[in-house]
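Note that one protein chain is taken out, while the other chains of the complex remain in position.
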Amino acid sequence: MKKPVSTAQAGTLESNDISIIVSPGEPGKGIVIELESVVFDQFGQLIFEEIRKTVEDQGVTDVYIKANDRGALNCTVAARTLTALARAGVALKEEVL
Amino acid sequence: MINRVGKEVPDYIEGWGTVNHFAGAFQTQPVNMRRHAALVKSVGPKDSKVINNLKDLFRTIPVKDGMTLGFHHGLRNGDFVINQVVETAAELGIKGLKIATSGIFPIHDGLIRHIKNGVITEFDVNGMIGAVANAVSEGILSKPVVIRTHGGRARAIECGDLKIDVAFIASPTADTYGNINGTEGPSACGSLGYSFPDSDFADYVVAVTDNLLDHPLARISIRQDRVDYVVKVDRIGDPKGINTGIMKITREPLQLIIAEQAARVADALGLIKEGYSFQTGAGGVPLAFTSFVAQMMEQRKLTASFAVGGITSLIVDMLEKGLLRTIFDVQSFDVKAIESMGKNVNHIEMGASFYANPFTSGCIVNRLDNCILGALEIDTGFNVNVITGVDGRIMTGIGGNPDTAAGSKIAMVVGNLLRGRIPVVVDKVHTVCTPGETIDILVTEKGVAVNPGRQDLIDKLKEARIPLKNIHEQRALVEKMVGKMQPPKTTDRVVAIVEYRDGTVIDVIRQVKV
Partner (left out) sequence: MDVFRSCLAVPGNNPAMLLKSSSLGADVSMLDLEDGVAPTEKDAARLLLKHTLKTLDFSPSKVFVRINSLDTLGKEDLKAIVPCSPYAIIIPKVETAEQIAQVVEIVERYEPKDKPQIRFMPVIETARGLANVFSVADSSKRIVAISLGGEDFLASIGSKRSRERKELFFARSMMVTAAAAAGIIAIDTPVIDVDDQQGLVEDATFSAEMGFTGKICINPRQVGTVNRIFSPSATEIKWAKRIIKAMREHEENNSGVFSLDGKMVDLPIALQAEKIMYLVRNYGLDREGLS
């Protein structure tokens, strides 16, 4: 299992974007996601799932993710999550590069 | 029961009564109906109408518990009068009032206090924005709010569904014997059209003004023989909230593209001709549409016959350039529109009934070739929601949307397919305000969708090689992009009734779960 080495950020607070901050999480706590969204009631579940799935698919654990969403589509959520993970020192799997 | 537009509407609503269900845009007609008769009064040569302050006025009438007070929203988010009147009622210990206004704005947020204290127990409106709208959505009132169209409010007042005890008319200028106009004074707002039904049918009519002049006024919108009292206050409103300056056309590229496509569609349908009549709203896309059409008419040396509705400087420009013969104004949106109404003979002030009341011998929307409408949501049946947001909360007004859609030969909804991640084209709108049978065309950035009931328009557009993208395709496209949206969480309790222009109930708004 991989773990982030440092804290890193990707994405912006512009409309249709999402800001993702990845930091090393408490050991044993797994994937912890804190999500704020302008469309929380409408799409919060879908956004949460996209972040979780993206992180899990990369084999990452013990990670804390703080996400601030401004109406990003799922493809943007995935891209920003991967970027933040890479910037935090996670070696991304080949097929997503 | 599931009604004609596919919405679950109870047969009986607590605080309203037995529901008269929506039966179709033109199905419900007046039978043996008579107009409401207001109280007859006599004011003689020695009588004075001027009262020093609102408290004295309340005592004079007198205003009592449970009365219905009428207001107009010509001063928009710059209105002080509703707040002043309700404050006065509160000070005098009056309770249980029904506020019947064409619009509640954020400037009226302070009314929440009076709702909590029981001074106000009911609302009858065309729309609500702000804290009051939120509180109503959350269930602060025990009786449901009645939300009507502009034409529907006029009908309800004229036909006695909405009986107004005292109409408080925010009057930018009034004389000492009660003549009123809206084009002069520091709080000038232009057309007072929304208050005309109140002035004709309320039992008592009060002019509330901050610009009291000697009798008589040269320019009269509401006549002295319908006005009982005149009260002078320091200010009736804030000009910054009343006017938006000169409305500018959007520069946002998608909106311009949508507007241009809508103009092409109008052209392909043969609408851009000598004598064209139209209504366009004041939003980004409708304004741009007006500008494109004005260009086309100028190039082809055509003149439009009339424009209707909320009037902006763009429409005034058309009038002054000779591209348009007449303006019928029920609401003047900016400074230029106000000035124009004051000086141009063919810029005519009209009342809400003349504008859109279906129970008359012919309102002006019936004569429209074309209207350009906005929508918060539109569904695959072309039903339009202009009142509730994605969270199920009341966030704006129905306005004249259902009226103009019903009256126009061709009703077009224009706008972006997406707002952020929120889809505008949905499977079923949360609240039906305008029934799909009255909406002909949808223009978004992804294409032009025509109501299947209008094969004649489909044929015309195909012949003109306008590419069509049907509404189901547009819906599928947007759902693929954004995913499945969670609907608003509501309880069963009805907090607002959405009335169609003919007095039937077309939908209800339910309390949002907090």
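We call the chains A and B, going by the order they appear; numbering starts again at 1 in every chain.
Rule of thumb we're sticking to: a contact is a pair of C-beta atoms (placed from the backbone, for glycine too) under 8 Å apart; a residue touches a chain by one contact, two chains touch by 3 or more.
Everything quoted here is computed from the prediction, not taken from an experiment.
Contacts of the undrawn chain with the visible chains, over the full complex, involve A, B.
Checked against the full complex, the candidates A:V22, A:V39, A:V55 or A:L73 give a single residue touching the omitted chain, namely A:L73. Only one residue in the set A:Q45, A:T61 or A:T83 touches the chain that does not appear here, and it is A:T83. Note on the undisplayed chain: of the listed residues B:I236, B:M395, B:L418 or B:I471, the one touching it is B:L418. Touching the missing chain, out of B:V43, B:V233 or B:M481, is residue B:M481. Looking at subunit A, the residues touching the absent chain are 10-11, 14-17, 72-76, 78-80, 82-83, 86-87, 96-97. The chain not shown here touches subunit B at positions 251, 253-254, 257, 260, 418, 445-446, 464-465, 477, 480-481.
One rule holds for everything that comes next: only the chains that are shown with their structure count from here on.
Between the CA-based centres of subunit A and subunit B the separation comes to 44 Å, rounded to the whole angstrom. Residues 390-391, 420-422, 481-486, 488-489 of subunit B are the ones that touch subunit A when the two sit in their complex. Against subunit B, the residues of subunit A that register as touching in their complex are 15-16, 38-39, 41-46, 70-74.
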